[in-house]
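Here the complex is missing a single protein chain, while all its other protein chains stay put.
Chain lettering (A, B and C) follows the sequence in which the chains are written, and residue indices restart at 1 in each chain.
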Amino acid sequence: MKPVLGVGMVGHAFMGRVHSQAWRSVSAFFDLPVVPSMAVLGGRSPERTAEAARRLGWAAAETDWKRLVQRDDVQIVDVCTPGDSHAEIAIAALAAGKHVICEKPLANTVAEAEAMAEAARQAAARGVRAMVAFNYRRVPAVALARRFVAEGRLGEVRHVRAQYLQDWIADPEFPLVWRLRRDRAGSGALGDIGAHIVDTAQFVTGRNLVGVSALTETFVRERPLADASEGLAGGSRTGEKGTVDVDDAALFIGRLEGGALASFEATRFAAGRKNALRIEVNGSKGSLAFDFEAMNELWFHDHTLDGAEAGFRRIMVTEPGHPYAGAWWPPGHGLGYEHTFTHEVKDFLEAVAAGADPAPSFEDGLRVQRVLAAVEASAADESRWTVV
Amino acid sequence: MKPVLGVGMVGHAFMGRVHSQAWRSVSAFFDLPVVPSMAVLGGRSPERTAEAARRLGWAAAETDWKRLVQRDDVQIVDVCTPGDSHAEIAIAALAAGKHVICEKPLANTVAEAEAMAEAARQAAARGVRAMVAFNYRRVPAVALARRFVAEGRLGEVRHVRAQYLQDWIADPEFPLVWRLRRDRAGSGALGDIGAHIVDTAQFVTGRNLVGVSALTETFVRERPLADASEGLAGGSRTGEKGTVDVDDAALFIGRLEGGALASFEATRFAAGRKNALRIEVNGSKGSLAFDFEAMNELWFHDHTLDGAEAGFRRIMVTEPGHPYAGAWWPPGHGLGYEHTFTHEVKDFLEAVAAGADPAPSFEDGLRVQRVLAAVEASAADESRWTVV
Amino acid sequence: MKPVLGVGMVGHAFMGRVHSQAWRSVSAFFDLPVVPSMAVLGGRSPERTAEAARRLGWAAAETDWKRLVQRDDVQIVDVCTPGDSHAEIAIAALAAGKHVICEKPLANTVAEAEAMAEAARQAAARGVRAMVAFNYRRVPAVALARRFVAEGRLGEVRHVRAQYLQDWIADPEFPLVWRLRRDRAGSGALGDIGAHIVDTAQFVTGRNLVGVSALTETFVRERPLADASEGLAGGSRTGEKGTVDVDDAALFIGRLEGGALASFEATRFAAGRKNALRIEVNGSKGSLAFDFEAMNELWFHDHTLDGAEAGFRRIMVTEPGHPYAGAWWPPGHGLGYEHTFTHEVKDFLEAVAAGADPAPSFEDGLRVQRVLAAVEASAADESRWTVV
Partner (left out) sequence: MKPVLGVGMVGHAFMGRVHSQAWRSVSAFFDLPVVPSMAVLGGRSPERTAEAARRLGWAAAETDWKRLVQRDDVQIVDVCTPGDSHAEIAIAALAAGKHVICEKPLANTVAEAEAMAEAARQAAARGVRAMVAFNYRRVPAVALARRFVAEGRLGEVRHVRAQYLQDWIADPEFPLVWRLRRDRAGSGALGDIGAHIVDTAQFVTGRNLVGVSALTETFVRERPLADASEGLAGGSRTGEKGTVDVDDAALFIGRLEGGALASFEATRFAAGRKNALRIEVNGSKGSLAFDFEAMNELWFHDHTLDGAEAGFRRIMVTEPGHPYAGAWWPPGHGLGYEHTFTHEVKDFLEAVAAGADPAPSFEDGLRVQRVLAAVEASAADESRWTVV
């Protein structure tokens, strides 16, 4: 019989729902050395947490995360709360000897992220593992992109252009939910979705950003207040308005180690773009392009072919030889958003079982946090070049 | 507490794996009046079935489907076997008072399908429900297409062109798996994937095929024999060859009730097409196009708009107002192949709870079977027009 | 100085306008052994023909094609009239020793086409050349497709699916223009656009159709009468209605020499499809796909690549190594519809100068005509298989 690891998850909104599906499904598709059990769900409201635990399939519910991270039936803590509580929960969980998987961005500030990375380093020395949940690394097409770059298929990387385009707050009457509050979310589009494209660009190319020049903007500066809610859509309106103190959009240009140029844009005001996390990489021997709105496809141009037959090819990343894909369905039978999380917990569990550090580490999360801080610093200083 | 309905599933190969994921997930995403429990898995080999039950999360295993359909902890029988056993299992299950969901094609012959439809009619009179599992009806984009036609957005339907293109047997060395044997599968591409586009075309347009003219072909007439296997890929080769006695490809043209023209093509020899179930419908007021390889998109042309701004629009079928989509993730966070089955069992469970007949019924399955028979008859008779 | 060949063109409607642009432009882009001069334009109305000659750049105008084909300043006759006059004009021109390029379909009946092919054979013996103007062969992407098949890149061809979809008569109030009259046009969608996909399929694969099974339909059987007009849009309405005696749509399935299966659909009722001449070819080693609405692109799947990196690639057919493309602009600076005609007259002039027979020949045009006749015969005989 395989060892069972109990999971305690804190938070049951959007991220909690999708992480639950990952824990619920992973063992049916991947032959893992350990078996996760959905032990306990943490949340603030006793009624809502119990109801969520029942619906999502958690064996128990806790309203105090401090108790949750100490429970004997918990070996893994999964942090799915807003960014303002990541550091406190994750550090406590690591101190309690629990392996931690923490949602992104790692924290709301560089200082918090540094403390978390330090805690992870100390925990690793005791065999306790930590991972930050940049789920888009686990899109099979993104993992394949990384493989192509690592194998040298692109040659020397010269350009990266990355965008994360959404439109869910384009309407000025959309309420002031927690993701639009600096005290909860740390920043706006920058930390929520900009963090993803920074991590994706660094992951795919294997190169870190060394400096940036940035612009940010808040298009809608006042929004209706709504009842407190952990959900993205907010609750009923109160009739009052509140101030938006985070960015609606962030644009930045930068350089990667090795000299490639990169451009980034994160916005929730791109009408008609729903979840367009896009990245294109151009190298001396080839290029790659990806758009999450067609997440089962990777576009690859092999520049070493004869020009008369070269072109961007649409690889359906559903073949047995593709990352993660062989565990699921026959070719052409695509995966969806949630599968990226199933892959994430699969990799996390394998690392824990192997006594290895999972990736992306808290250190990787800190590195992204430093980029976000550099973006904010540049935007506040006439877009001046700012070293990461 | 909601009533619990025990499920007994027969078969644990490809279809069994995906049905398991549906039963496992459905209650977490849909607020259903009843709760399914994964009671017992049926299979022929004691070892393989027990192992599959453990991995897929079934509480028990049975090697005799006749016992399975009689078990007290089973209220629903899910038939995931090859077509040659559908009739026997489904009829026995209905006779035992179990609701039945049966994989497609409903049967291997019209006679079997007629017996099944008759059994379903008799069972319905006793409050026992039956459904055939044409899962592609539950792609949100396909359900939206049907809604557009039903609402009159296309006007009078004039053309349907449907294709189901795969390439997994294009290699002549691919072995003679059960889907290439008439005694097990009934037919080749025709019944396996042609059945899906016939059902999809009839579902989306709300019109049945009234006649067809057809061609079929077997490109590779001998293939390596492999160890018996329920899987698509076959087991190890025996060194001998066997005769392929089913079609590799089927083409047919026909007419729908109301006068629309339709063309169909089912093949597993379309190199580079992995699971391209495609349908386009042209009407007097608009058109629709869909390709399963981009399953989260529906293309809609509104022909009543001014010509200067009209065009096929790519609707990301991930909005709260779209069929099924609201239960899952925010807009743009797409679904995958397996979700069509989750939607299927959701609709099935709701119908069972409501005491209503689920759709597609065994009668619908029989109707598709009659089309397949007409295709084979026409192909055998100089492509002559054959009334369904 | 290069020899000058005078061109006499009959017809100045749609085809006349685009042929004029070809004659006007060809020498500036291709270094030809002969130089065409736009000598004389033929039309029925003295005023309209003179005005068209002035506007389109023809040196003279003639209202009697019989005089035109006898003129000493004419060495080439370009037939751009409706199909009912092709045979008479082309045969007379060949008899007068003029090289002939004739619009498609070659004729309105097989008998006419046979007479034309016979006249062309006799003329060729005297060094007089004839060509039928299937312009889509000269789309660079289509010519590249043919090259790929000829080079064996597709292996054994197994499937062809060809469609020509337009929507310009979907509105029942669109008038009864000449293309909807059997006496002028010979047939409807079948001869006008179906002829193109038959020729394209045979050209790209290098294989002829050997038999077909067909359906045709006239969706709108009465249409408003309009003043006689050579234009596609018709003139002002007369208030009366007339009978449409040609097909609105034609569907057929068939077999090519060598055993490939093929499906064809020609319609002018596909709302939202403007000029979607599409062809896909699947072979044992690769596949090709083309859509004229994106005419500068050819999609090629190389099935011999490792599955993990294979996929349909979008070749921008604008490279120096591509057919015709090097004569024009740098890569990525696409061509349009009219360029297919410029390429056509370029190839025609080179053949004439070389004393060689241009392709497609009148014999090729006759072959297409026989397919159209087989389609009509099958459609009239319960879709029965009809040998070409």
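Please note the rule applied: a contact is a pair of C-beta atoms (placed from the backbone, for glycine too) under 8 Å apart; a residue touches a chain by one contact, two chains touch by 3 or more.
Nothing here was measured: the structure is a model prediction, and the numbers come from that model.
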Sole contact to the chain not displayed, among A:108, A:135, A:282 or A:340: A:282
Contacting the left-out chain in the complete assembly, out of A:50, A:124 or A:215: A:215
Interface with the unshown chain - residue positions in subunit A: 158-159, 161, 163, 165, 167, 170, 213-215, 217, 219, 249, 251-255, 259, 261, 263, 265, 267, 269-273, 280, 282-287, 301, 303, 310-312, 378, 382-385
On subunit C, residues whose C-beta touches the chain left out of the figure: 14, 17-18, 20-21, 24-25, 27-28, 31, 55-57, 166, 168, 232, 273-276, 292-297, 316, 318, 328-339
Subunit B, residues in touch with the chain not shown (by the definition above): 144, 148, 300-301, 306-316, 319-322, 331
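We take it that only the chains that are shown with their structure count from here on.
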Chain at maximum distance from subunit C, centres defined as averaged CA atoms: A
Subunit C against subunit A, contact positions shared by both copies (same if over half, else different): same
Rotation, 0 to 180 degrees and nearest 5, that superposes subunit A on copy subunit B via CA atoms: 180
Between subunit B and subunit C, centroid-to-centroid distance (C-alpha), Å: 41
Whole-Å gap separating subunit A and subunit B, where each centre is the average of the chain's CA atoms: 35
Two or more partner chains touched - positions in subunit C: 301, 310-312
